[in-house]
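Every protein chain except one is present and positioned as in the full complex.
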Amino acid sequence: MTALASGIERREKVNRPAVRVPAERLLEVAARLRDDPALAFDMLVDHAAIDWHAENRFELFYHLFSTAHGHALTLTAFVPRDAPVVPTVSRIWPVAEWQEREAYDLMGILYDEHPDLRRLFLEDDWQGFPLRKDYRDPDMLEFQK
Amino acid sequence: MTVNVKTLNDIIAPPGAAASALATEEYFVNMGPQHPIAHGSLRLVVRLDGETVREVIPVPGFVHRGIEKMAEHLSWRQLIHLTDRTDYLSALMNNWAVARTIEQAAGLATNDRIETVRTIVAELQRLQSHALWWGVLGMDLGAFTPFLYGFREREVISEIFEDTIGARLTMNYIQPGGLMYDIHPDFAQKTKRVLAYLKPKIDEYGTLLSGNVILQERLRNIGVLPAARAIALGCTGPVLRASGVPCDLRKVEPYGVYASAEFDVPVGSKGDCWDRYCVRIEEMRQSIRIVEQLIDHIPEGPHTTVKFGARIKVPEGIHYGQIETARGILGVTIVAGGKADAPYRLHFRSPNFNNLWAVTELARGWRIADIIAIQSTLDLVVPDIDR
Amino acid sequence: MALIIDTLPGLAEKIPGGQVLVTSLDWLLNWSRANSLWPLSFGTKCCAIEMLMATGASHQDLSRFGAEVARNTPRQADVMVIAGAIVKKMAPRMRMLYEQMAEPRWVMATGSCAISGGPFMYNSYHIVRGADEVVPVDVYVPGCPPRPEAFFWGLLTLQRMIRRGETVRAPGVRRKPVLSALPQGIAVQDIRAEIHAALEAENVVDVENAAAASPWHGKLRQWMATNLYKP
Amino acid sequence: MMHDAALTVLFYAFGAFAILCALAVVNARRLLRAALALMFVLLASAGLYLLLGAEFLAGIQVLVYVGGIVILIVFAVMLTSASDLLEDHPSLGRMLAGAVASIGFLAFTGVVFARLELGPPAPGAHPPDDASAIGRKLLDFGAEGYVLPFELVSLLLLAAVIGGIVVARKTPPRHQPFTSGGDAPGEADIAMPRSQRDEPEGPHA
Amino acid sequence: MARVKLTDTRKETRTLAGRPVPVVVTPRFARRGRLAVFADALASLLAGMRLTFGYLVRPSTVVTRQYPENRATLKLPARFRARLRLTLDEHGYQRCTACRLCERACPNASIRILTRPGALSKHELDRYIWRMDSCVFCNACVQSCPFGALEMTAEFEHAVFDRRLLIFTLNRYAGPPASVLLKEPDEAKRAAAMEPRDPYGGPVPLNGTDLPYLKALAVAPRPDPVRHAAAPAPGGQA
Partner (left out) sequence: MTGALAAFAAFGAAETATAWPVKTVAARAAEALPDNVWLAVLYMALALAGLGALVSGLGMGLIYLERKIAAHFQCRLGPMRVGPHGIFQTVADTFKLLFKEDIVPARADKALHVLAPFLAMTSTVLMLGVIPYSPVLQISDVNIGVLYITAVSGLGVMGILLGGWSSYNKWSLIGAMRGAAQIISYEVSATLALLVVVMFAGTLSLSGIVTSQAEGWWIWRAPVVGGIAFLIYLTASTAEINRTPFDIPEGESELTAGFHTEYSGLRFAFFFLAEFINMFVVAALTVTLFLGGWMPFHVGGANAFNAVMDLVPPGAWFLGKTALVVFVIMWFRWTFPRLRVDQLMRLEWKILLPIGFANLALGALAVLYSLYFFPGA
């Protein structure tokens, strides 16, 4: 991992190998991770976002897996809450197209150059992004223990 | 920098498209959200040219209940019951995935008895799920009788679950640090009886459906998913294995007591509907094999290592755990905030979610009827996609 | 057939013996409807497996009730079996399917999700808390999911309701057991003794008899006369 | 006596029905309804044939015209569009042209019929009315036989069928069921798992 | 019988992620002559028909349990979860102490315990409200109860015409638990402390929102719903 350029650091408190990359370098790192034969992360297992509301930023995580080597890696990136725009990795891992749509739908992450950025689960005219911590829905009954 | 956000209407009825009815050869039909093809409620917008499929646009979300949001309000123990209701056909495996992730994160230990029972019930459920899938595939392809035979076998396995777990579908049985109940005294005996009953039934499936020339022609060479493409699309489980990749978490990173059980991973050679069919049928045989090895050697011990009321402390951080369910890899990402007895964020990587999108690629160029074969062999459970 | 049901009874009642004719027509109507409930499978979730598939499977065999003719098109269905959670995206579609069904139609809500939103009642932004917010529900079958036998019990309950239900004298007016017919104003506790007794007896409140035996007889009769058989 | 009266009534009934339906054919604004009306015209004329004792002809009329031609028309109409295909109201010029044409045709038929001598057929000239006689005539090589036209017609139909197939055939089918071939060898190679490649073991999770 | 037999599998060992994985390769179609394919096809159809015919002529294969007819003999598994009950001890006194552990364990607030100050104890059960209409039968309440006061039974016949009837008051009487009652030697005092409760007592809500007892649980809409304001509008925002 250290071979990659600066700005990439270890993401602590993840129960598997994890690195954090700056959002703007995401695409470059992702391409390298897939194409480097020693890494060969050919499967994007999962991708979603975490709303760190208190820190006013989102954290995107990408769980990668290499079917060739059997190793796994978690890639994370922070984006600011008020401009949550990241490049899409759907050209590197096609499955990301839908995982990113889910993240857009529920968390409001905007993916630049995404081929088909639409609401996935909710209706097209739905207002707001429900998985955000500050989302309030008048129809939602809340109770907290 | 501008990010374009689209709506479904932009695709189905883009502005400026010819409104003339006579000018178009292609047309859209809606399969679902309530359509027999949509197991559960999935909407497939299909662009057709005559009977030929030009494009399939899946529109999920008709059972999106916001489970991930709900989990943020529930304690570690309580959120297990939500996993019953995602992929309800492998509820026990879902329970296990979350329980195991929590156990790993919180450092809870289990004992051999717990792990063995978990493995057995998970394999029984895999059997049950595949039997149901087989029946539903038969029904989808127009043969109603296999549907009832498949369900007959499911019911027999359900009886084991009813005795031990007390539920037929939504189990909530595997909990962090243990099991809800110890197994029923008759468990081993009954399971053996059921296995003895099931083995000839699987051969019967071969006579009734697998060997049938109509079924073979409906499945052979339809919807070929090459291995590289399957990996790129994030397909897992039998779908990926049918493409020839022996990726089975039970072998790759064994959990439970799978390491001590002897079994083979069924793989296909081409990745068409037929391979997906055969892989599942073979998986049923392998599941029987696993359970047969374990059922006589359930170690003694308590059924849980954590008292029910005890508070589970999950350290801060991102915890990812995964399990091979009947449909593929279920990954659970738990983001713990540290203090609260609830996840800060929970995300499921559901196998069906990724498998679903293979439909868009596989169905293109085939007939309407082939969508059904393709979707049926992908074995989708929609609430798992929608969560 | 609207002719037979709407116009004929009015004429038939005037001729001598017409009363008997109409009564037996009532009986035939309700008997045939109660015994031929073709379900529209509206399964969204886990309950669909139990309610729409396992009930039809060999071990339970819905066909014993003549209800195995599951129709995929609402036009030909009699009872809409709502099995599973209804979410906001699905609700309009469900309403549409209900409206596409031909009269007479009934709705059964099975499982906690369809009854009240169940497991997703709280903290879910997308759930509809109960199918009866979208379509009128006749019978509720609780459980999560209910056993197939519980579904049969619900079906029997519906059958009993239908048998006592419609009359050609007042087409389109559904006679429902007391509780559903109660206006919001009357608290349940007021008549709980009667209800309890009736429930213990056969889980159905017999409109005529339960009311006649109760001190609420007059009040209920009056209310039914004004509300239930309103032209 | 009764018998004849019944036949006469039936004759007029069929005739009137045929005329009514024929009017519907030209007047219906929906093409499909016109096709349906045409079907009834043909059925009514089949009824007339029956009254004349030509059962075979009636059968063939229904088989070929109703079972074949009308369904072909309906197919054509449906394939053109799924919408409800309303005919426009015709323009004045078209209506005039139509009127002239139909009056001309009516006059022509009138002239022709006026010259014909209608009456009971001569005893010897009665056409064969049973199937076997028709069969014999069709396959008769002699001067009275129709074997040449029969064969020509079948050739023509065959050519039409082949031509239709050629026109309709767009692309070769991708999948050939009921063929002898198994899976082509080498196809499995596409699906060669990546894990099969010999590659150094990477770091584990 | 057919061109492919499902049992014609091939065992191999492949490597995935550096480990050997024993695999079974599922069978594919053999190349056969046209006539053989045709014969196989017919044979496969006949084989299927023979199988179904075998079931038809053997009535012993019918597995149907005739539910409403077999009610008298129907035996359900003891653990089956279909209805929650409050257990009574051998004297007929309830075990529930109104400690609210079950209420806390319930994942979707289907249990509501109302308490009142009592004569024999400071704090006793008034109503144990159980909402069957929303219960998920996860057994968490039973597991959480330290007194064994709760049990799940297999009674499942609860279909009703009105959803309000699915909200039960589970306790037979309002009053202290057995542990307190038994300390009181006077029978009359015990009886006085036990005010009867009816399963269908109390006003019942239709929607979960208008039940006065449950209001405290439902933190209904916040005063200023930010749903429409805070989120970026879909479509072209930087």
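Letters A, B, C, D and E name the chains as they come in the text, with residue numbers starting at 1 for each one.
Criterion: a contact is a pair of C-beta atoms (placed from the backbone, for glycine too) under 8 Å apart; a residue touches a chain by one contact, two chains touch by 3 or more.
Just so we're clear, the structure is a prediction, and the values are computed from it rather than from any experiment.
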{"item": "Visible contact partners (per top-of-document touch definition) of the missing chain", "value": "B, C, D, E"}
{"item": "Among C:42, C:65, C:106 or C:151, residue touching the chain not depicted", "value": "C:65"}
{"item": "Positions on subunit D contacted by the hidden chain, ascending", "value": "2-3, 30, 32-33, 36, 39, 55-56, 59-60, 62-64, 66-68, 70-71, 74-75, 78-79, 82, 84, 130-132, 134-136, 138-139, 150, 153-154, 157, 173, 177-178"}
{"item": "Absent chain, residues of subunit B that touch it", "value": "27, 29, 35-37, 51, 138-145, 148-149, 152, 208-209, 212, 214-215, 217-218, 367-370, 372"}
{"item": "Missing-chain contacts mapped onto subunit E", "value": "45, 48-49, 51-53, 55-56, 59, 61-64, 66, 68"}
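Quick note on the criterion: only the chains that are shown with their structure count from here on.
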{"item": "Pair joined by more contacting C-beta pairs (A-B or A-C)", "value": "A-B"}
{"item": "Closest chain to global C-alpha mean, per-chain Cα centroids", "value": "B"}
{"item": "Geometric centre distance via CA averages, subunit D-subunit C, whole Å", "value": "50"}
{"item": "Whole-Å gap separating subunit B and subunit C, where each centre is the average of the chain's CA atoms", "value": "34"}
{"item": "Numbers and ranges of subunit E residues touching at least 2 other chains", "value": "3, 14, 16-19, 21, 28-29, 41, 63, 80, 107, 109, 136-137, 208, 217-218, 234, 237-238"}
{"item": "For subunit A, residues contacting two or more additional chains", "value": "16, 42, 66-71, 85, 110, 119, 121-124, 130, 135, 137, 141-145"}
{"item": "Residue ranges of subunit A touching subunit B (in the complex, touch as defined)", "value": "11-16, 18, 42-46, 48, 50-51, 61, 63, 67, 70, 74, 76, 85, 93-95, 97-99, 102, 104, 106, 110-112, 114, 116-125, 130-131, 142-145"}
{"item": "In the complex, subunit C residues that touch subunit B", "value": "41-46, 48-50, 53-54, 56-59, 72, 84-85, 87, 89-90, 93-94, 97, 119-120, 122-127, 144-145, 147"}
{"item": "Touch list for subunit A against partner subunit C, complex", "value": "121-123, 130, 135, 137, 139-143"}
